[in-house]
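Removed from the display is one protein chain of the complex; every other protein chain stays in position.
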Amino acid sequence: MDFAILLVTVLPVALRVMVPIALAAIGEVFAERAGVVNIGLEGILVISAFFAVVGADAFGSPWAGLVAGVLAGLGVGLLHALLSIYLKGDQIISGVGINLLGLGLVGFGAVVLWGSRSFQVPNALWVPGIPVPWGSVSPLVIVTVLAAPFTWWLLHKTAFGLRVKAVGENPEAADVVGVPVERVRLLAVLYGAALAGLGGAALSLDWTHTILNTLPAGRGFIALAAVVFSKLNPLLALFGGFLFGYFDALAIQLASAGGAGEEGQIPYQFVRMIPYLATLIVVAGAIGRARFPQAIAQPYRRE
Amino acid sequence: MSARLGGLRVLLEVGVALLLGLALGAVLMALWGYDPWKAYQALFQGALGDRFGIANTLSRATPLILTGLTFAVGVRAGLFNIGAQGQMILGALVAVLIGGLLDLPPGLHLPVTVLGAMLAGALWSLPAAFLKLTRGVHEVISTIMLNWIAYWFTGYVVIAYLSQGRRSLQVDPTARFPLIMAGSDLSYALLLSVLLAGLVYWALWHHVAGYELRAAGLNPEAARYGGVRPNRSLVWAFLLGGLAAGGAGAVEVLGRLPFAITNDLSNLGTLGFDGIAVALVGRNHPLGILLSAVFFGALAAGRTMMGYRAGVPFDMIQIVQGVIILAIAAPEMWRIARLRPRRARTPAAAGPAGTGTEGTEGGEGGERERERRQA
Partner (left out) sequence: MRSWRVLTLGVLTLAGLLGVWGLDAGQTAVGQAQGAICLYFDQTGPGDLSFNDMALLGAQRASEAFGLELRTATAAGEASYLPDLQTFARSGECLVIIGVGFLLFDALPEAARQFPDQKFAFIDGPSFDLPNLLGVLFREQEAGAPVGVVAALVALANGDSLIGAVAGAEIPPVWRYEAGYRFGAHWAVDWYNRHVGEGASIEVRVPYTGRFDDPALGKTTAEALIREGARNLLGIAGGTHLGMFDAVEEAARAEGREIGPPFAYGADAAQEYVKPGFILASGRKRVDVGAFEAVRRALSGEFGGDILLGLKEEGTGFSTVQDVKTFIDLAVQAGYPLDGTPAEVLHKVIQARISVPAYVWVALDEFQSALKAGEITLPEADTPEQIAEVRERYP
């Protein structure tokens, strides 16, 4: 395949790879602006992917599944918020716990519900694509692309966004002027978790039509990298997710273009490094220093 | 005084959280018809029930201590260094290369191999340090990416040059850690881990460079004002962490079967990531990490027995462990009854103290004072 054509053909794939990573990253950007880190994105992705399938299965509709995914994300977000905001717990440990919980919960739940660790969603429950001249585009791609500017707007153009940034930068001062620090943080975490939940639902109902307890396979961590990449700008988080998706899709296409171990072929392991190397190079070359809110990862205690 | 109180408080908090986690796990298991009493009995029996169980627990703790140190040193220097995974993988690769390909006399082979692996880990931490210093690249991005690059690179070397079927060639017996106890796989690798933990403790609390490192971590600007060079401290933190992570790779390869790296690196698991939780539960303190690693080691060691003796499925065990860790995340879980604490300032919780990750840092206030005088 001609390389120039290749660069274009992988675009639709890249968009699909982008969706869960970008949604989780955009949401996490918002939560981190409020000073709450959640490294449990991987766990949220898999739990919401699971409940999305459960919801779609129960109500016979992919849309119900997406709603269930968002609700599951909210549930995990609430747990994280409860532990880290109200109980002043360690956000990172909580995130680690959520990741472990996700693996177990989905593995166990799948066997209980479907008698199997994995389940493939029947065609009737797939999220239908929107027809375009070159095939079809998933509505979730559109939602993802819109979520970034919306989050940006929410963060920079609304009173709520101002409060979010205030509790992230200086919760004491925010408290003094009457901002309910804990409630604002809770809402920010919930917003982030809801987006990650939608990302998880996209992963199972829209992209792979499969549920398995390892479904995110590290994409939650890539989303964390995208968050840092974005310097907490939702628009850049979207771009970061896309960039990674693009290089990932490109690398897989290149690795599949030749067989393993054939003469003159670049070993597939090196091809698979491309997205990671490319991300590093882009970040080193163009992005530069990230700045985080002053009060990040610290619970707020009213003295 | 505050340090002592801090330690006791940590013990109390973690203890109560642990009990809560176990209780929640028990409820979950009971809900699905498994006998929680039997399950926990099996867990403890497997982990601590006899000398073999204890050996297994300590053996599982051995690499966790090291990757825990990596993360903790990073936190002390103000870094979120999650590169232990990649550094551990490269350490393991170098351990296989030196331990399996080089012919060295017994007595020399093992230390050289361990040292080589540790240096490999340290070397792989340098790109992250370099990118941070020169380009301002945040270590979360660089280390996640470097982890994957190390993963694919090592996978390539193992399959293309070292593979003997399902795994790489094995390291020579002269490069393996001798066993502490026959019939178990507890080896003297444990000694390496404990020594390194001691070394990190000494370096961080009894050496100027360590003091500077922690000062830079707490407040780089103030530290700079006080004559500390934060950049140098940062490089030290990466290097020290890399050494420990590389050591974890060595411990895994030289300390137990298969004495090699499997083709898909599966025997190295996620030791690097597991270290994050170990460090945080251990409050990023080397001694705390020793205890916390033993705790996680016990969970890993006793886990199989929950299935074997109590018939609890693998995934349910994972859920219970997740619940336990979540409970530990919020050591003040027992305050759940009053969500809006309006308590007076107590000395133990004063200032920046007692806030999550920084739990012991505040407690060290007095200690820091002492050290400054020493320095």
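Letters A and B name the chains as they come in the text, with residue numbers starting at 1 for each one.
Criterion: contacts are C-beta pairs under 8 Å (C-beta built on N, C-alpha and C of every residue); 3 or more make two chains touch, one makes a residue touch a chain.
Everything numeric in this text was worked out from a predicted model, so none of it was measured.
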{"item": "In the full complex, displayed partners of the excluded chain", "value": "A, B"}
{"item": "Omitted-chain contact residue, chosen from A:L155, A:L212, A:L238 or A:V283", "value": "A:L212"}
{"item": "Hidden-chain contact residue, picked from the options A:F30, A:F119, A:W152 or A:F292", "value": "A:F119"}
{"item": "Hidden-chain contact residue, picked from the options B:I65, B:L79, B:M305 or B:I328", "value": "B:M305"}
{"item": "Contact footprint on chain A, counting only the chain that is left out", "value": "1, 9, 13, 17, 57, 107, 110-111, 113-120, 122-123, 135, 203, 207-210, 212, 214-215, 217, 219, 248-249, 252-253, 255-262, 268-269, 272"}
{"item": "Residues in chain B touching the chain absent from view", "value": "3-8, 10-11, 15, 38, 41-50, 52-56, 59-60, 152, 155, 159-160, 163-167, 183-185, 252, 256-260, 262-264, 266-267, 269, 285, 287-288, 291, 294, 298, 300-301, 303-305, 307-309, 311, 313-314, 317"}
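The working rule: only the chains that are shown with their structure count from here on.
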{"item": "Centroid spacing, where centroids are CA-atom means, of chain A and chain B in whole angstrom", "value": "26"}
{"item": "Chain B-facing residues of chain A, complex", "value": "79, 82-84, 86-94, 96-108, 111-112, 213, 221-222, 224-225, 228-229, 267, 269-270, 272-273, 276-277, 279-280, 283-285, 287-290, 297-299, 301-303"}
{"item": "Chain B residues touching chain A - in the complex, by the definition given at the top", "value": "32, 131, 135-138, 140-142, 144-146, 148-149, 152-153, 155-156, 159-160, 276-277, 280-281, 313-326, 328-333, 335-336, 339, 342, 345, 355-358"}
